[in-house]
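The complex appears here minus one protein chain, its other protein chains still in place.
Chain lettering (A, B and C) follows the sequence in which the chains are written, and residue indices restart at 1 in each chain.
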Amino acid sequence: MKTYRLASREEHPDDTIIKIGERLTVGGRELLVIAGPCAVEGRELYLEAAELVKAGGAHMLRGGAYKPRTSPYSFAGLAQEGLEILREASRNTGLPIVTEVMDARELPLVCQYADVLQVGSRNMQNYTLLKEVGKTNKPVLLKRGFAATILEWLLAAEYILAAGNSQVILCERGIRTFETYTRNTIDLGAVVAVKELSHLPVIVDPSHGTGRASMVAPIARAAIAAGADGIVVEVHQNPTEALSDGFQSLTPTCFSHMIDELRLVAEAVGRVLPTY
Amino acid sequence: MKTYRLASREEHPDDTIIKIGERLTVGGRELLVIAGPCAVEGRELYLEAAELVKAGGAHMLRGGAYKPRTSPYSFAGLAQEGLEILREASRNTGLPIVTEVMDARELPLVCQYADVLQVGSRNMQNYTLLKEVGKTNKPVLLKRGFAATILEWLLAAEYILAAGNSQVILCERGIRTFETYTRNTIDLGAVVAVKELSHLPVIVDPSHGTGRASMVAPIARAAIAAGADGIVVEVHQNPTEALSDGFQSLTPTCFSHMIDELRLVAEAVGRVLPTY
Amino acid sequence: MKTYRLASREEHPDDTIIKIGERLTVGGRELLVIAGPCAVEGRELYLEAAELVKAGGAHMLRGGAYKPRTSPYSFAGLAQEGLEILREASRNTGLPIVTEVMDARELPLVCQYADVLQVGSRNMQNYTLLKEVGKTNKPVLLKRGFAATILEWLLAAEYILAAGNSQVILCERGIRTFETYTRNTIDLGAVVAVKELSHLPVIVDPSHGTGRASMVAPIARAAIAAGADGIVVEVHQNPTEALSDGFQSLTPTCFSHMIDELRLVAEAVGRVLPTY
Partner (left out) sequence: MKTYRLASREEHPDDTIIKIGERLTVGGRELLVIAGPCAVEGRELYLEAAELVKAGGAHMLRGGAYKPRTSPYSFAGLAQEGLEILREASRNTGLPIVTEVMDARELPLVCQYADVLQVGSRNMQNYTLLKEVGKTNKPVLLKRGFAATILEWLLAAEYILAAGNSQVILCERGIRTFETYTRNTIDLGAVVAVKELSHLPVIVDPSHGTGRASMVAPIARAAIAAGADGIVVEVHQNPTEALSDGFQSLTPTCFSHMIDELRLVAEAVGRVLPTY
């Protein structure tokens, strides 16, 4: 049943450390914090958010220009206009950006703007997409499918590795279970398992993993304590007015406070939360 | 939360009846039986299988030319060569064919060969693909995602309907649960629910729904008794030698026997299993 | 892992047929229909319900005197008074009764009144209770735990069989999954599996299995078509006023109509719905 090789720790005993932009790495001693609004909703709002999360301690920006939405009638992102805003925010702050790509046809365009390509949870088994991002030279943030086993997740990574791209960053973002109080059930056991089974870095998304802003900081702390290599969190100036996922977005103040707490936990487990 | 309109029974109280080829329909009194091997593995094998399932009572052929596989190292289908074999089998038997399309870029090619386009379980939330098949004039067999709620499934159908294609056939194929004895847990409650909530036809795939050949016939009977509009089943001459899903494939003899039993259940619930 | 023996079909190839009262059996060609309100709420109401379900075609009465309730503040049953009402209803109608026992200490009392002992879903792994009912000479209706695997269910039956009581009737009543539209996900695959793996009779509870009155009849038909040996359904004169589970209770008229439909499906699969 186990058919991943390139992703396995047996074949590659040392941790893979992936370089992002000029000075960031993920998978080594230094932790990676990615933050930003769920979607790029408008230029001014996003540029301001970027400055705020940078001030709060983020190392990298996130934001969706192409949004997979359950309903065809929901806001689906600004597309190329969103990509341009992301690039401007990156220039202003000096932080690299990660953004989702949903379709092979959009890939060349997204590659012009993004530092890291995100494959979202619903596309984890979109094998044509996996093969295409595997042909690029960009790091890929591969979110776990919301109902994917650990084995299937590593096999999805294997698709990218087998296509020639060794820069895969895994991201645990919660799985679908019977529990309804939380949006998903964050599976930190999977983080521990993946660190044993694979050499790839793995980060955690406590925003989607819980679906509740008040739970993001404790789960971020737990993720780092469990051995995750970083976190990706949603931050919005006015969570209640966000066009997408406001209920799980931190305010910039809460984000900044969380980073201070996280620094202590990082040190307790022998890791570092870098400041630039 | 409910944001499907075109798929809802409130907006469209009468059952949608979809015409396939010259003489088939799905969604009316007549039931639809689709059968064939999981993948098109070779020309002679497939052409023979097509004749056998026709003789056993199938109305339509199935077979994958593009196969989504969990591992990048598994057999992934014959691509265009597979499509040509499917077309030849269709000419020989007079039965229409359904085959999976995994990527928007393959869509024009697949449309030249297929009578019905299948969107597979792992692509149920591949929204770019849904929008593209929504722009064609082919009926679409939309499999339920293996961890999709009924609401998400109807919203996926809504994507296709909203793009202009009203010919959506839903297909329940089992969901992922804690149970491991069966490959998936077939959810016949979802069939009943979808018939209440929507006007679209819904068929059942007892092969993937159980993952065990011995369970296919009883679940097919149950599906029809619950109100499904048809079934799609995997049949292979030598299940133990199949390149994909042999463990859940019926032999042609078992298939033929199942059809005889199904005819009685169909009549008991006021439906007809047509013979041509 | 497999450690059931007495419950396995290998050790006991023939179907077990269990006798209930003077003339009923379950597990043979004749199907068993059990019906009644969820809880015994009062004497007159219950006696009337008993007459109505008998007229509609039920072979046996159900009703809870001891009710396991998620909240300590919900109606928990009439206890001994409820048992006396059940007995009176049984005398009036000539139908045997099944009622739940929740605790070993109540068992001697319940045995004085019940024809069949029910072990509820939440107590399927209450091993002390299983061993105690295994020491009685009453048939036991063993509901599947709402998150129990098929293996665990058969092992729970094994506890009863190993204690000396061979009269175990299994009951599939839906499992807990991610789907929220239905109260539970009815697992008819488990019915088929259990008929293969074990010689014990298995019936289906479409009321708890769906949690929606409108879905009870189609799922009851599907259960019989899949090979179940009977059904247990909730019927209430005024579902909207029921103290427990009204939303999933049939009216006596709907129940009677369902039985007529069920008779046709039973014949289609070579079974009989007896009339007395």
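Points to keep in mind about this one:
As a working rule, a contact is a pair of C-beta atoms (placed from the backbone, for glycine too) under 8 Å apart; a residue touches a chain by one contact, two chains touch by 3 or more.
Quick caveat, the model's predicted, so the values are computed rather than measured.
When the whole complex is considered, the residue among A:A7, A:L24, A:A223 or A:I259 that touches the unshown chain is A:A223. The residue touching the chain not shown here, chosen from B:T70, B:T128, B:T149 or B:T177, is B:T177. The residue from C:L47, C:L109, C:A162 or C:L243 that touches the chain not shown here is C:A162. Screening A:L61, A:M215, A:A242 or A:I259 against the full complex identifies A:M215 as the residue touching the chain left out. Annotation for chain C: contacts to the undisplayed chain at residues 3-4, 68-74, 76, 102-105, 122-123, 125-128, 131, 146-147, 152, 155, 158-159, 162-163, 176. The set of chain B residues touching the chain not shown comprises 147, 176-178, 180. On the side of chain A, touch with the chain left out of the figure occurs at residues 147, 149-151, 174-175, 177-182, 185-190, 192-193, 196, 209-210, 212, 214-215, 218-219, 221-227, 261, 264-265, 267-269.
Convention: only the chains that are shown with their structure count from here on.
Ranked by the number of C-beta pairs in contact, the top chain pair here is B-C. Superposition angle, chain A onto chain B, using Cα atoms only: 180 degrees, a multiple of 5 between 0 and 180.
Among the other chains, the CA centroid farthest from that of chain C is the one of A. For the pair chain A and chain C, the distance between mean C-alpha positions equals 48 Å. Residues of chain C found to touch two or more other chains are 147, 177-178, 180.
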